[in-house]
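Below is one structure, written out as structure tokens; the observations come after it.
Removed: one protein chain of the complex. Kept in place: all other protein chains.
Chain nomenclature is as follows: A and B, assigned in order of appearance, with residue numbering initiated at 1 for each chain independently.
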Amino acid sequence: MRPDPGPDTSVAIPEPGAAVLPAYVLRVPTGPYRALNPLTKFVIAIASAVVAFGVRGWTGPLSILVVTAAIALIAGVSRSLRRFVLATIPIVASILLVNAFLYPGATDVLFRVGPFAATGTGVTVALQAVLRVIAFALSVAVFSLTTATDDFLADLERRGTGRRLTFVIGSAIRTIPTMGSRAIEIVEAQRARGLDTEGSIRRRLRGIVPLAGPMVFGSLGEVEERTIALEARAFSAPVRRTAMRALPDSSTQRALRWVVGLGSLVLVAVSVAGRFPLP
Amino acid sequence: MAWLSRQFSTRVIVLIPIAIAINIVLGYTVQTILKLPIYLDSIGTILVGVLAGPIAGALTGILSNLIWQYAPGIGGGTIGPFAITAGVIGLLAGIWGQLAVYKSRPASGRQLILAAIAAAVIVIVVVIPIINNPAYTDPNNGYPSWVYTAAAVIAVVVAVVVVGFIYIRRDLAGLWVAVAGVVTGIIAAFVSAPISAIAFGGVTGGGTDLLVAALRQGGSDVLHASLGQGLFSDPIDKTITSFVVFMILSGLSGRLLARFPLGERLVRDRAA
Partner (left out) sequence: MSVATGTLRLSGATYRYAGARHDALTGVDLELAAGSVLGVVGPNEAGKSTLCLVAAGLAPVVVGGRLTGSVTIDGRETVGMRPHELAQRCGILFQDPQAQLSGTASTVFEELAFGPCNLGLPLGDVIDRVEASLATLGIAALADRDPARLSGGQAQLVALAAILALRPDFLVLDEPTSQLDPQGTRLVGEALRDLARESRTAILVVEHKTSLLDQLADRVVVIDHGRIVRAGPSAEVLGDPALVELGVEPPPRVRVRAALAGAGLRTPDEADQLLAEPAR
């Protein structure tokens, strides 16, 4: 049974004259769009993805494309979008080629290249799919570029997701680069010892074990030590954790989140029901 | 959300981020540096599922995908929507954990030969009819004949590998590990196909899209071509992953394993 937590002393409102958190801890984000509460930005990102994929036709993806481009401009991150867009090139190329030329059941041929015929239906589907992918990529980019994971996690925890989820995500994000450099070291060391990264498939397959082995066993071996260290810091105390950082929020943003969230679901439902009025 | 938090012990909470990092780093390394046509991005997910249960496994899979998609510095690509598949893989791994699939089962002599034959037969019998009859099937939309030949060849190769494993390591677990891998791969393919069809026009952006193209050329529709590609690559990938997980688990000390909720099922008969 959970002990009564008593009065909510975990809200980060310092009394006048009491100790205040230094600025490098509070890290209040500033700037247009960035200053929004992380949950708001996340809801916008998810809603954009839902509409981009769920509203069939041109309007869905195009409108999301326009909206995310506008947000990127406002937030001042438009130049950094390039790398996200570039990352979609392989799948965009695939979508275009496979669907334009090999769309099943399409007969309205536009032009021919060798033995392959590009059909109107196929090209339409291909272009719409490409728009969806790019709109999705942009919505992800805008979120990643304007929202620090720390901020998002701190805000989620204040709303009650619990210290465990915050720890899992926060720790994973910090462990990945560490493990990544360890992996690179191992690959380099193996290459020096003759591991083939270019040769036959069989040889490359055998290359997995010398890479995965040390990395995996090394990190799994730390589990016990890290568990003890966490317990030694009272990690499993059955109380509501003190929230140090308070990201600003407002009732306007809350209303916005509901409108955007529900609105996206309504749009998708309407589209699925076939009643979406726009192309 | 708080009830979710309460289910997991501190040890599991420490394991999950390590597993997520393993997923992402290994998956990325295998895809870009080693350039193999498999993913190997579920090793951590299955590990957590087997040691800590279905919900922990599902959470590991889902978070791995979402972090790989949205985290600043790491994020990008198109893996996010497949968080559903990753969640299912973790869930299944939890079931395999409950069933102690990855427990070593040393055997010898006649038992081995019988098991080896059984493994070969099961693999062949399970794979072919399923590729013949996908659940989404419309009887008019079958696959071109070369697909069946390829499927038969793959099934034989897999059977040989599994038989070899059982024989060389004298361990019946190879049979169960292979079955777990194949079943996980098949279910993953079925879950991924509609996601790929709806979100990404039925392709993945990888080399296997040539297979998608070939299937469409042979007359399959978007969903079927996607499913066909999935049924080709996922069972292979997940079976390899399954064996990798088995190797990892057999390399971990019994003391370490026993402290996890489902870990002690793996070590019950082990000499300490």
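Observations on the model:
We adopt the following convention: a residue touches a chain if its C-beta (ideal position, glycine included) is under 8 Å from a C-beta of that chain, and two chains touch if they have at least 3 such contacts.
All figures in this text were calculated on a predicted structure; none of them were measured in a lab.
From the set A:21, A:89 or A:269, the residue in touch with the chain omitted from the display is A:21, counting the whole complex. Contact with the chain not shown here comes from a single listed residue; of A:66, A:86, A:229 or A:255, that residue is A:229. Residues 10, 254-255, 258-259, 272 are the ones on chain B that touch the missing chain.
Where chain A meets the missing chain, the touching residues are 5, 9-10, 12, 14-15, 18-22, 24-25, 27, 150, 163, 166-167, 170-171, 174-175, 178, 222, 224-244.
Note that only the chains that are shown with their structure count from here on.
Chain A meets chain B in the complex at residues 45, 49, 53, 83-84, 87-88, 90-95, 97-99, 102-105, 125-126, 129-130, 132-133, 136-137, 140-141, 143-145, 147-149, 160-165, 167-169, 171-173, 175-180, 183, 187, 197, 201, 204-205, 207-209, 211-213, 215-217, 219-224, 226-227, 230-231, 235-236.
On the side of chain B, the complex with chain A involves touching residues 1-2, 4-6, 8, 10-11, 13-18, 20-22, 24-26, 28-30, 33-37, 40, 43, 59, 63-64, 67, 69-78, 80-81, 198-206, 209, 212-213, 216-217, 219-222, 225, 244, 247-248, 251-252, 256, 259.
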